[in-house]
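So that we are looking at the same thing, I have put the structure below in structure tokens.
Every protein chain but one is kept in place in this view of the complex.
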Amino acid sequence: MARLEIGQIIAVLKEKLPEAVSEEVLDGVDPVIVVKAEQWAAVAELCRDDSRLGFDLLSCITGVDYPEREEGAEIEVIYNLDSTANLHELTVKVKLPRSDPRVASVEGTWATADWHERETYDLVGVIFEGHHNLVRILCADDWVGHPLRKDYEPPDSFHGIKNVIY
Amino acid sequence: MTEIENRNPDPLTKNVVLMTAVDDIINATRANSVWPLTFGLACCAIEMMATGAAKYDLDRFGSGPFRGTPRQSDLMVVAGTVTHKMAPRVKRLYDQMPEPKYVIAMGGCVIRGGPYVKHGYHVVKGVDLVIPVDVYIPGCPPRPEALLEGIFKVQKLMKREKILDRTRRTTKPEVYQPV
Amino acid sequence: MNLAVFTTFLGQAGQAIEEKVIEKGIVDFAADYSTKWDGGGEGGLFLAGAVRWLVETYTVPDWVPLSSVINGTLGAETFPELGGLLITIGMVFGFVNIFAIGAVWSERKVSAHMQCRLGPMEVGPHGLLQTVADGLKLLTKEDIIPRLADKTLFAIAPAVVFAGVLMRFVPLPFGDQLIASDLDLGLFFVAAVGAVEVLGVIMAGWASNNKWSLFATIRTATQMVSYEIPIGIAFVTVILCCGSFSLVDVVNMQGGTLTDIDGEAHNGWAWHWNLFRNPFMLILAITYFIASLAECKRAPFDLPEAESELVSGFHTEYTGMRFALFFLAEYAAMYLVAAVAVVLFLGGWWSGIYWVDEIGMGTDTWLASWLDGVLGPTLTAVLGVLIKVKVFLTKAFILVFIQMWVRWTLPRVRLDQMMYVCWKVLLPASLVCLIGSCLWELATGGASFFGFGIVVK
Partner (left out) sequence: MTEAKIRTEEMLLNMGPQHPSTHGVFRVVVRTDGELILESQSHIGYLHRCFEKCAEGNNYLQVVPYTDRMDYLCAMMNNWGYAASIEKLTGIEVPERAEYIRVIVAELNRVASHLLAFGTYGLDIGAITPFLYAFRDRERILKIFEKLCGQRLNYSYVRIGGVTFDMTDEILSDIEAFCDYFDPKIIDEYDNLLSYNGIFISRTANVGVIPADLAISYGVTGPSLRGSGVPRDLRRDAPYGIYDRLEFDVPVGSGEMGQVGDCWDRYMVRMREMRQSIRLVRQAIKDIPDGPFCDKKAFRGVKPKAGETYKKVEGARGEVGFYVVSDGTNIPYRVKARAPSFCNISILDKLTSMSDVMLADLVAIIGSLDIVLGEVDR
């Protein structure tokens, strides 16, 4: 139980799942690791259960839309993990194709992911496979579109109420 | 503070002298006992609570009893941001209130969407798209004094009512029907 | 129910009446007539008697159309009874309304001052007319009956609740002789008619077709039925000790001139009140007060109208005047349970000071005879009645104030805790008090705790 540096965290991950981490961005403001989408569920389990890592708290899930990337339109899902015992943190990124953004749900690993994933689905349109109830959470149930996609246009009116007035 | 002109276009009831004394009494009682609906949406609701609480004490003007149910309230203070998800509920609550009923739009968001007017895709740009509003109180959020002033405006409006006048009921614009 | 109202009424009644008053005095008249009406029985239908006297002595002037018919009918036997009844009802009703208006205002003021606020200030001096404004406003509000409600039940429920409370005022004295009807089974009547109110609340909640109301209904039914048991036991204990169901008798045994079992007269003082009759009575009084809070749905037992849980409880769907009736009933019930507590434990209209109590009672105490000399016998009698009314109302209002005080201080209990308090605390406590009181009466031969062996016949 000790605070680990980012290098040690990656070492632990690679020791158990050598294929999972596809990219390490250590020169940014926060060090970020990029995990392959298909490996993410296993990585999440490992992060939580390995006592050296002990990431028991999922702080935040962020979906970011990048429609104009050189390597193809992408959606990034960013997970901010935190350890209440070890006091270290980790930012994990999963890159998904924008046309069909699918990633495994981690609500079984962290219960808080339930609502966070629903929110990300609602606003960014990422589909979390295996989520028990992936429906809209913030917008109205019959809302159309995912508002935080960069090409989103708000509806002119919704149920007879004028929406765009300028 | 804007107030809507009391609309009484009906020439039949506009100048009924006989009823003025009765009107005066009834309007005075109504104006001095404006019971607001406990209906907070967002930040403005906190200022509304502050208005009802120790320092500003809305109860001095007879508006103290915040009723939890629309059936027993005379005034709906729409305090906060109305969203598209909430709009049908606002409309329903308004419909559930007994006549005569009044609406105060408190804060920028309910007047015209406030800071969310441009990018707030989910925000109703003004509660008057959903229900008719009598008094608008600008501010983000308005101070409790502003809400008090708004309630005084409502009292003024109430004092101009005619009990024979049914136009108030019929001229309410049916802006929006929840689906 | 104030005698002042009554005398004003008299003042307007014309020459003939004035002569009669001077001739004989209203108190004597009333007593006379009520005795006549009662068939010579004990206890006074003072009000009804007085009214009958009025009606009989007052003649409609000749210029009024059909005056001969009216005068003829008034002289007959049946009409005055009916008239007296109606006026009695009117006065009880008037008292309840005026009390409710005052109580709502004072509740708002009391709460405001407890909460560093001022409360109503704008309508009338210190907002005195606030409740009048509220009431008139509610009267003129739109009356909504929900489409899916049971319309008949929905419409009559407030009336049933109000009637349930109002009916319990019948055997309730406001002072010596000031009583609508001194029923022999007065306490039994109070307890029994209480169930009507529960029925009304159940009707209201059920007919509203609202889930919150339904919850409130079930809560009310549970609560009021449960809490009637400790209240009933308190009644039984007092009845056992006093040997009478009549509220007037219960009061009379706590003050004034008491007669012991040997026929010897004693002066009645504050320690002759039932509260001090035996140690168990003290506990019982507290038990009764707690149970009575629940009975009239006051905090901390305000579960049926728990604002933070059930929106507005059983009257969620009620608008305007119907809602106002519930409101009135609630405040009337507050007074009612307080007044019953005064009758049962706090000596009713007896002030607890013998000399004061005997003013206008015909006994020859120094105060009474001095007043007789100063004011004359008629005015002394009136003064005596007024003092007793004042004493009774003061005691009741103090209890009502305590109810308010409790409400603005304590949080609300949960349903299961409410049941726990009733069945596991109040019920055993009151049962112990019942048995204890019985044994005490047996052991001491009815000696009161502080009263040094006064036994009331």
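As written, the chain order gives the labels A, B and C, with residue 1 at the start of each chain.
The rule is simple: a contact is a pair of C-beta atoms (placed from the backbone, for glycine too) under 8 Å apart; a residue touches a chain by one contact, two chains touch by 3 or more.
Keep in mind that this is a model prediction, so the values were computed, not measured.
Put simply, the hidden chain is in touch with A, B, C once you look at the whole complex.
Of the options A:A20, A:L58 or A:A104, the residue whose C-beta touches the omitted chain is A:L58. Which of C:V248, C:V311 or C:A338 touches the hidden chain is settled by the complete complex: it is C:V311.
Checked against the full complex, the one of B:A31, B:L75, B:L93 or B:V127 touching the unshown chain is B:L93. Among C:I218, C:V236, C:V356 or C:L383, only C:I218 touches the chain left out of the display. Although one chain is not drawn, its touching partners on chain B can still be listed: residues 38-43, 45-47, 49-50, 53-55, 68, 80-81, 83, 85-86, 89, 93, 109, 115-116, 118-123, 140-141, 143.
Remark: the residues of chain C touching the chain excluded from display are 111, 114-117, 211-212, 214-215, 218-219, 299-300, 302-303, 306-311, 408-417. Residue positions on chain A in contact with the hidden chain: 28-30, 32, 56-60, 62, 64-65, 78, 80, 84, 87, 89, 91, 110-112, 114-116, 119, 123, 136-140, 147-148, in rising order.
Everything that follows uses one rule, which is that only the chains that are shown with their structure count from here on.
Across every pairing of chains, the maximum count of C-beta contacts belongs to B-C. The centroid of the Cα atoms in chain A and the matching centroid in chain C are 69 Å apart. Averaged Cα coordinates give chain B a centre that lies 41 Å from the centre of chain C. Looking at chain B, one finds that none of its residues touch two or more other chains. Considering their complex, residues 108, 112, 115-123, 127, 130, 132-134, 136-137, 140-144, 307, 311-312, 315-320, 323 of chain C touch chain B.
On the side of chain B, the complex with chain C involves touching residues 25-26, 28-30, 32-33, 53-54, 57, 59-62, 64, 67-69, 71-72, 74, 96, 98-100, 163.
The touching residues of chain A, counted against chain B in their complex, run 138-140, 143, 147, 152, 154-155, 158-163, 165-166.
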